[in-house]
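This report concerns only the one structure given below.
One protein chain is absent from this view; the other protein chains keep their places.
Entry: subunit A
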Amino acid sequence: MANQAEGSPRKRKAIDGEIGMEASVTHTKQAAVAAEEALTGLNPKDGAGAGASSCWEVLPEEFEWSCYRDDDTLHQQAAIREEAIKIPYLGDREPLSALATEFELGSPILKEKIRLLGEQYVGLRRTRGDGNCFYRSFMFAYLEHILETQDTAEVERIVKNVEQCKQTLQSLGYTEFTYEDFFGIFMEQLESVLQGKETSISMEELLSRSRDQLVSDYVVMFFRFVTSAEIRKRADFFEPFIAGLTNTSVDQFCKSSVEPMGEECDHVHIIALSDALGVAIRVVYLDRSSCEKGPLTVNHHDFIPTAAAESSTAAVISTKCGEPFITLLYRPGHYDILYRR
């Protein structure tokens, strides 16, 4: 219950100091500095951020914890937030060449991968690195897709799944008033991207709403509830993955790594969200991994919702030509939206 789990620095984030960027809530001053560096070090031209990977272990054993108060933690969190809010929740759509410019002086592997990305993708939209980037990317990519395609069948389909999620939360014992407002705000956005009604909105309005603190955070929180409900509902399925990831119980995991705002998304979360809503998601990985043999390729993974959501009616899967319509770009620790050619 109490505080010891607060902000354990996650080493995973330091896998690739050069492009890892998401701020985390951390206890150690060093780690906070590293997180800030990683944030500002988005642009490798600055030469910053590269040192992040080694910063996690440097806490000296004789560190005086007794003089380390919650205030300090809060100050650090504030500092990290200040850094993060320099980027809007969602940026403007940029040509993919923006990415190439950013990594002009970066590793040759990254430069080649960005060139390869250009064969399939034309643009990207950045999101703020505040721990909610996956959910926010998903929110915008999905609503934008509906706004552009006016796919009413898809809307009808997802509405059923959302209803199902609500019932799941109820049967799990969640107090209704704790989640209903978040469901309400998402449904409002979903309805308003469908055109021809009094409440209909344009692309500009969708973008401005997605940048509005209340609407944006409420929709993010809606996805967190949906994700948590799915994980809890299928606890037997998710339990081994969670044990491997954090060594905690399903309940603890949902409480500490899914439901709080700012907690990052891992594979487990993506699987759960994709399954719960029946929406396929493609994640394209931009990292420095490469094979010794053969030409360089950009890896991607498609999260295809399984019918494991049991009731066959709910898990109607939405795909277009067998390919997910939501494509996200993953750089270690961060998600942005990608646009296909």
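Just so it is clear, a contact is a pair of C-beta atoms (placed from the backbone, for glycine too) under 8 Å apart; a residue touches a chain by one contact, two chains touch by 3 or more; residues count from 1.
Note that contacts and distances are computed from a predicted model.
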Undepicted complex member, UniProt protein name, chosen from "Glycosyltransferase family 34 protein", "E2 ubiquitin-conjugating enzyme", "NADPH:adrenodoxin oxidoreductase, mitochondrial" or "Trafficking protein particle complex subunit": "E2 ubiquitin-conjugating enzyme"
Contact residue for the chain not shown (choose from A:Ile201, A:Met221 or A:Ala280): A:Met221
Listed residues A:Phe182, A:Phe238 or A:Tyr330, member touching the removed chain: A:Phe182
Tell me which of A:Lys111, A:His145, A:Lys255 or A:Arg288 is the one touching the absent chain. A:Lys255
Residue ranges of subunit A at the interface with the undisplayed chain: 1-7, 25, 66, 69-70, 73-74, 77, 174-175, 177-179, 181-182, 214, 217-218, 221, 224-225, 228, 255-256, 259-262
